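All protein chains but one are shown at their positions in the complex.
Our next item is subunit A:
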């Protein structure tokens, strides 16, 4: 298992190299000048040129690339043009915010999605099934931005139960974090929960029709054991794949939610960086986020082996 994990991690290196190269190249290919963004409209061409030189942006592409890779080899991802701080430090300030929010949303997704999917499968073609699938359809169809706005109007403005926005770190005040993160997490989770509910339902239905389930029932095993031990365990394999994808979607979907609820996460940071052509921030930030997602996917792969003894890596 360990050697498999190490092999998978080693295979991630070319992926990260490719991502870094694409990001670096893309940022230079798109028009827009960070020096002009910093200098403002009233700057003279000389001032813009001076800032460009200060930032080393007037150097050839390969020189800039070489310097960036050279820095990376020493653990230096560069310095944000707009903030003046180290890219790694800024990313590590913001990434935990998004991760905490995404984790909360993931828990909600799993609870709502799995429950709705399992119940719908067990009560196929009943009112419960139709209700669960209608709920899933709403979750998939309603944009998270609109849902977030609706929740703000209802739960913050009308009922006054939750704050309209803002963020309190989990480490500072767990209850405050819970209160400020609940609406964002729900608005993020519902789309994914709808998706997961539909997949769980169809997977469960397929498994429940298998011979071994019929055998288990014929043996007189309790329904709970049949469903959770025999059916769900087998259904979890394709569901795990989907959960891996959902984690990526939650991270990318957080961009919109963070803006709406004024949460200082990585999504807003990278969006701002792209809009202002903060090259080092985009390059380094995306590389770190990519590295995290690669690790998540390696973890998911490892989970297959744990869940399904038939899967043999060694």
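Convention: contacts are C-beta pairs under 8 Å (C-beta built on N, C-alpha and C of every residue); 3 or more make two chains touch, one makes a residue touch a chain; residues count from 1.
Following the convention adopted for this analysis, contacts and distances are computed from a predicted model.
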Protein name, per the UniProt record, of whichever chain is missing from view ("Succinate dehydrogenase / fumarate reductase iron-sulfur subunit", "Carbon-phosphorus lyase complex subunit PhnI", "Solute-binding protein family 5 domain-containing protein" or "Cytochrome c oxidase subunit 1"): "Solute-binding protein family 5 domain-containing protein"
Residue of A:147, A:170, A:226 or A:269 touching the missing chain in the full complex: A:269
Among A:92, A:107, A:149 or A:295, the residue in touch with the chain that has been omitted: A:149
Residue among A:19, A:132, A:170 or A:260 that touches the chain left out of view: A:260
Interface residues of subunit A (partner: the chain not displayed): 30-34, 36-48, 54, 80, 82-85, 90, 93-94, 149, 152-153, 156-157, 160, 163-167, 259-265, 268-269, 272, 275-277
